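For reference, the structure is listed below as structure tokens.
In this view, the complex is presented without one of its protein chains, the others remaining in place.
Labels for the chains are A, B and C, by order of writing; each one numbers its residues from 1.
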Amino acid sequence: MSTAVAMKPAQRLTGFMPLIALAALVAALTIADPDFLTQRSLIAVARTAAPLIVLAAGATLVVLCGGIDLSIAALASLSTVFLALWLPNLGGLATPAVIAVAAAIGAVQGVAHVLLRIPSFIVTLGGMAILSAVALVVSGAGTVRVVDDSPVHWLDLYLGGYVPMSAATALIVVAVIAVVLRVTPLRSWISATGYSESAARLAGTPVDLVKIGAFCVSGACAGLAAVMLVSRQFSGGPTMADNLLLPAVAAIVVGGTAITGGHGSVWRSLAGALVVTLLRVGLPIVGVPSAYEQILYGAIIVVAVALTLDRSKVSIVK
Amino acid sequence: MNALEVRGLVKHYPGVTALDGVDLAVRPNEVLGLAGENGAGKSTLLKALVGLVTPDAGTIHVRGEQVKLRSVVDAANHGIGMVFQEQSLVPNLTAAENIVLGSEGPAVRRGIYRWDVMRRLAQEQLDKIGSPIDPLARTDSLSFADRQMVEIAKVLRIEERSQHPPVVILDEPTSVLESKEIETLFAQIRRLREFATVIFVSHRLDEVLDVCDRVCVLRGGKSVGEVAAAGAVPRELHRMMIGSTGSDDHYHGSAATTVVEEQPRLSVRGLSGASFHDISFDVAPGEIVGIVGVHGSGREDVCRALFGAEPTTAGEIRMDGTRIDLPSTRAACAAGIGYVPAERKTEGMVGALSVAENMTLAKQQARCAGPFVAPKKQATLVDSWIRRLSIRTPGRDTPIQRLSGGNQQKVILARWLVAGDIRLLLLDHPTRGLDVGVRSEVYRLMRELAATGVATVLLGDSLEEAVGMADRILVMNDGRVATEVPCPTGAKPTPLDLVKEMV
Amino acid sequence: GCSEQAGGGNGTAAAGEATCEPSKVRLVGQVRNESNPYEASWLAGGDEFAKSVGLTQERLTYDGDSTKQQEQISQILAGDTKCLVMNVLPNGDSDTPPIVKGADQAGAYLVTQWNKPADLKPADYKTWLSHITYNGVESGQQIGDALATAIGGTGGIIALQGVLDTAAAKDRFVGLQNSLKKNPGVTLLDQQAANFSRAEALTVTKTLLTKHGDHVKGIWAANDDMALGALEALQQAGKAGKVAVVGIDAVPDAVTAVKNGTMTATVSSDGSWQGGIGLAIGFCAATGKLKVEDIAAANRAFFAEQFLITKDNAGEFAAPKTNPADFECGNVFNRVAGPLT
Partner (left out) sequence: MTSEVVTAPRRQSRRGAAFRDAGPPVALIVIFAIFSALSPQFRSTDNVQNIVDAAAVLAVVTCGITFVLMMGSIDLSAAGVMGACALTVSLLVANNRNDNGFGLLGIAVAVLLGCAFGALSGLALVLLKVPSFMATLGMSAVGLGVATLMFAGVQPNITDTMVKGLAIERFLGFSYLTWIAAVCVLLGWLIQRYTRLGRYAYAIGGAEEVLALSGVKVKPYKVAVFALAGAFYGLGGVMVTSQLGAGLVQAGDGYDFSAITAAVVGGTLLTGGRGGIPHSAVGVLLVMVLTNGLVQVGVSPYWQGGVEGLIVVAAVAAAVIPQRRRNQVVK
């Protein structure tokens, strides 16, 4: 929890590495194109990053427990369909309903993982396929338009004219998760599970519940990300969020959370999500040609992880 | 000429001086014992001898020649090899591969395995120690003792490498062995002595005196003396180790609780699982019941079943007369049961978490106000237990992996005590790897807990320990309780009595 | 308080009104990727137009990733939008509304192609100049009919569908169904999605060929990439030339195949024209040579001319190149085949 007491300066620095990487990236993009560092541009980045931040924050919990959730993007896509279908009838209630359903779906995967003893990688890979199929069928394999988006419109507004509501919401989600972890025993339980599941279990930690809970929150976050996407897109679609999976995982790892579990935080994922978003939108905007953009993206992500990962916490890197 | 000699070896770690000018001479074909408290510097010294630790000052001489050892390979080329404290075999390889690992020689030609050659090479090593195991057996299919034989065979492979009689280092090889296996190991060591030099570390001083020719004692990173094993007694060694005389009453028998006949705290009837059958016994409040048996007798699994960590197929468990169900460790925890596993590093502690977090992991309520962690309450609680158990740690926020084994064990014991609601404690090898001093402290703690009415099930680290601590002993054999032996202070059975029932 | 729009920007001040210096116009072309021939030719067409007016096109690609497309658009719109012209291929129908809304608020000139929801109309917006697409129902039917003729009016066929949730895939399949009604002798043995992908079409076709054996007389593919994959499958099954294949898009390899007779028909979708024309319309509007209110209602959302390509006329389509005359402000609506229905 607060290992800060004995922290050496070098260790403290690794905690800030994700932020340093972020700043370096903004600087590099600004040098490449001075127009990039405008207020409007940064506001746009914040708004753009919101769904990714929420997705990554939720999945971070699963990663901290030592697992991985590959279903988040498919679940978010399915949730956009549900939301679009339900908005006409449920109105404002559609949002909590979708988040609740997504949370339940996440929890079901968690239960399958825990009870069937199948690696989370496989459960959620299967889950991804199943959820995609359901989304395709439920939506009739097409976009579901939202004619009256007023119940989710608030997410598309700007607080004080500057702060995108979606970004503010994402920030609140991250803060809430972080604070809850900080002030309750959950943090200990989650890291114990991630670092050493058997030791955690033999200390009476409710390992199974903790894992199911993590999947549940991850699902809920996918649901919320879906709400953000619908508010931005005025529709739901069966593949709408599918492409956010790898960026979300990249965000978590770039933030410095150990993919093997235990070490990391949602704050790190927030920084990671911003780095990934900047790379996704920044590189093409400053004029990097498509092919080189991919090459740079790959290379920068690898270097960013090399910078942010706190190696003193993980002895063997797989 | 000495087989190995160390002069003025110094090793500093941030904040600790692990070695403070150690001198040591090892004569050819002797078995040299190394004794000292936890943290005295034994492992560090030995690691320096196999090139895993680079000393800050001092010199190492092999057969009279000063050498610099940069790596395990380097040391092996000089004929020095080590059996590590935690077993270091690759479980999914064959025994033969493990034996030749890193020095395959003719067994691998241009990257291609020649299994027949490998088998032969491995067999040669196994023959040296007369081990009958199949070199091509997968290592994880071997028994613990057999695996240790493989480790020794592996170390002996350096003989071919260096063309000199090997120096074999054994760091606490017995801490995880059963008495029967220890006998076999000692027979091997005596056999090794014919052609090799052995350095042997153990916290069981009687053992050290039994197998060694000479014992050197380390304290605070310095050599503080040596004794010839013949005729020496453990008390003498102990005194040298800690600088004063230890208590006569190692097991604190005088503090043993007199068990009054009343409703049993724990009552087990007909409990069966995958590796044990029809187990029935009672433990009264304040009673310490020891379970003894060889590896595979099923006692570990019984212990785990009582903690909800192993499924049962039949039988019932009652706590203070109430029948309880243990579908999970959480349920056991809530029922006031605590468990200290034998594998401290992998199952006992969460290395990267702090002392405080490890100590409060099981009983979160002890550091919380409502659902929230109360930092002040936690600090007070943890610090008070650090003081009560004299846990040596820089602070409560230090990651537990930086503590010595004994102190780690105290933290894990404290884990079950912080909430004060513990009714039954299951201790699986609670003193494994602890020095005599710390062990004695653990025994005292067990007595204190018993005095407050905590029932204890003890799987002792040795038969002596079980006999010394227990009020009653169950002997398990092949998954069943073979017999029950009363074990009151003053009328203890001899270990030999028990062994007869065990096999 | 909350607001609809981020502050500190240039807003809609000059939307649709100002006439920009030709040299100040910013041209943006956005497609999925540069790794498929059709979309690569689109960007090349855009480059050619840009060059003809002394500008360069900013090329954006989003890997068929809807979210990435939106992210890029919002970033572009967060920059200088005064004389911004965008020629966009929305990933799917659902991606068009937010792009339109963003461009409208920022006052950027926008031309979209292929995908939009039916009830969203450029005519309701000031700077969304036009939406261009090809009549998928028509092309699906045309190649269906060509296939029916090729197999002599009777026999079984299999259909390879595109990405199931795109308008292009659905419309084209509706066209096939219309064709089947017209040709009662033709039966649809099976239909599978191969996602507009050559590789997926290859495996799916192989499986369907073993499933239906010699009953398969023809293969209807919703685009040429899949048709080319099906051709490979036929070759590997030793059935090359025995089964008729049709597709849509007129990618060079397909046109060649039609010319050689290995493929029966395809339909022209002129990528390089699409890449140039969107920018041209926007450029003309931005520089004031084309007044938005002067654009005929029928031209605000139209089907572009397309041709069925068979062995007879394949030669004319063999080497597609852009014709600068197409992009002159007076000619930009020359290829209108009819209003969107």
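Definition applied: contacts are C-beta pairs under 8 Å (C-beta built on N, C-alpha and C of every residue); 3 or more make two chains touch, one makes a residue touch a chain.
As the structure is a prediction and not an experimental result, all values here were calculated from the model.
**Q** From the touch rule at the top of the page, work out which displayed chains the omitted chain touches.
**A** Per the touch rule above, the missing chain touches A, B, C.
**Q** Considering the complete complex, identify which of B:16, B:67 or B:93 is in touch with the unshown chain.
**A** Among B:16, B:67 or B:93, only B:93 touches the chain that is not shown.
**Q** Looking at the full complex, which residue from B:234, B:296, B:315 or B:493 touches the chain that isn't shown here?
**A** B:296
**Q** Considering the whole complex, which of B:29, B:103, B:365 or B:489 touches the chain not shown?
**A** Looking across B:29, B:103, B:365 or B:489, the contact with the absent chain belongs to B:103.
**Q** Tell me which residue among B:265, B:304 or B:472 touches the hidden chain in the full complex.
**A** The one listed residue touching the chain not shown is B:304.
**Q** Tell me where the left-out chain touches subunit A, residue by residue.
**A** Residues 66-67, 112-113, 116-123, 125-134, 136-137, 141, 197-198, 201-202, 246, 249-250, 253-254, 258-261, 290-299, 301-303, 305-306, 309, 311, 315-318 of subunit A touch the chain absent from view.
**Q** Can you list where subunit C touches the absent chain?
**A** Residues 33-37, 40-41, 43-44, 161, 164, 190-193, 197-199, 202-204, 206-213, 228-229, 232, 235-236, 251-253 of subunit C touch the chain that is not shown.
**Q** Touching residues of subunit B against the unshown chain: what are they?
**A** 52, 71-73, 76, 84, 88-93, 97, 101-104, 108, 111-113, 115, 140-146, 154, 178, 180-181, 183, 274-275, 294-297, 300-301, 304, 309-311, 329, 478, 499, 503
The rule we apply is simple: only the chains that are shown with their structure count from here on.
**Q** If you walk touching chains, what's the least steps from subunit A to subunit B?
**A** 1
**Q** Comparing chain centres built from Cα atoms against the global Cα centre, which chain wins on proximity?
**A** Of all chains shown, the one whose C-alpha centroid lies nearest the global centroid is A.
**Q** Going by the contact definition above, tell me which chain pair has the most C-beta pairs touching.
**A** Greatest number of C-beta pairs in contact occurs for A-C.
**Q** Going by average Cα coordinates, which chain is farthest removed from subunit A?
**A** Most remote chain from subunit A, centroid-wise, comes out as B.
**Q** Could you grab the centroid distance between subunit A and subunit B? Build each centroid from C-alpha atoms only and quote it in angstrom.
**A** 43
**Q** Measure off the straight-line distance from the CA centroid of subunit A to the CA centroid of subunit C, and report it in whole Å.
**A** 33
**Q** Can you check how far apart subunit B and subunit C are, centre to centre, with Cα atoms defining each centre and the answer in Å?
**A** 72
**Q** Two or more other chains touching the same residue: where does that happen in subunit C?
**A** In subunit C, nothing touches at least two other chains.
**Q** For subunit A, which residues are shared contacts with two or more other chains?
**A** Residue numbers touching two or more other chains: none in subunit A.
**Q** Within the complex, which stretch of subunit B touches subunit A?
**A** 307, 309, 328-330, 332-334, 339, 341, 346-354, 356-358, 360-362, 364, 367-368, 371-373, 375, 394-395, 397-399, 415
**Q** Can you list the residues on subunit C that touch subunit A in the complex?
**A** Contact set of subunit C toward subunit A: 1-9, 33-34, 58-61, 63-68, 70-72, 74-80, 92-95, 97-98, 101, 117, 119, 163-165, 170.
**Q** Quick check: in the complex, which residue numbers of subunit A touch subunit C?
**A** Contact set of subunit A toward subunit C: 35, 38-41, 43-45, 47-48, 51, 136, 139, 141-143, 145, 154, 156-162, 164-165, 229, 232-241, 243-244, 277, 280-282, 284-285, 287, 289-291, 293.
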